[in-house]
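Dumping the structure here so I can ask a few things about it.
Omission of a single protein chain aside, the complex is shown with its protein chains in their original locations.
Presenting chain A:
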Amino acid sequence: MGLYLNYYAFGLPSFLVLVIALYLLFTGSGEAFNVGRFLEESSPYMWASTGIGLCIGFSVLGAGWGIFITGASILGGGVRAPRIRTKNLISVIFCEVVAIYGVIMGIVYSSKLTAVDESQLYTRENYFTGFALFWGGLTVGLCNMLCGVSVGITGSTAAISDAADPALFVKILIVEVFGSILGLFGLIVGLLMVARAPEFTAASSAA
């Protein structure tokens, strides 16, 4: 990682946005930079589908990341202490559960995606559902990703502690349980966000 990675990662997009905004402002078309109009004109399906994709994507990313972190330590510690192999698969299962949460939420969110004709799509309720699915999916995905990494790191330390002293495993497992509740919280918030979001419906004929 270069010394200037954060500058590039955060500075460059901010600089580009600033340049575009100032260009529009100074060439007399400042009204074109309109966040509200962008949100009104973009399709709710775009928001909803992006949210569902990020939900499952980030969840599985976190699960995989956690599994390889803990798996590497289990395999390494298992060379000198083969007895740790089976018991420490619990850590791998904790990480896998995070991916299952992502799948469940992906399925629950997908049930809201019903086909509506483009001319009748842009209703207040459909905007609401689109935004709810986007932010809900992002919440579930990122919380699960962080949970997976946290459980992976803690599972790795549990495996190495187990290799040193078998009595330590259950105590370090407590820390892992605290890590895994983070994914559960993300799941709860994701469910609450879309609980009152209606599925996509066509505009009523009176409108």
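As a working rule, a contact is a pair of C-beta atoms (placed from the backbone, for glycine too) under 8 Å apart; a residue touches a chain by one contact, two chains touch by 3 or more; residues count from 1.
Note that in this section contacts and distances are computed from a predicted model.
One chain of this complex is left out of the view, and of "V-type ATPase", "Cytochrome c oxidase subunit 2", "Proteasome subunit beta" or "Methyltransferase-like protein 5", the protein name its UniProt record gives is "V-type ATPase".
For the chain missing from the display, the contacting residue among A:18, A:46, A:93 or A:181 is A:181, taking the whole complex into account. Interface note for the absent chain: among A:67, A:84, A:99 or A:146, the touching residue is A:146.
Check A:95, A:108 or A:132 against the missing chain and you find that the one touching it is A:132.
Even with one chain removed from view, chain A keeps its contact list with that chain: residues 36, 39-40, 123-125, 127-129, 131-132, 134-136, 138-139, 142-143, 146-147, 149-150, 153-154, 157-158, 160-161, 164-165, 167-168, 171-172, 174-176, 178-179, 181-182, 185-186, 188-189, 192-193, 196-198.
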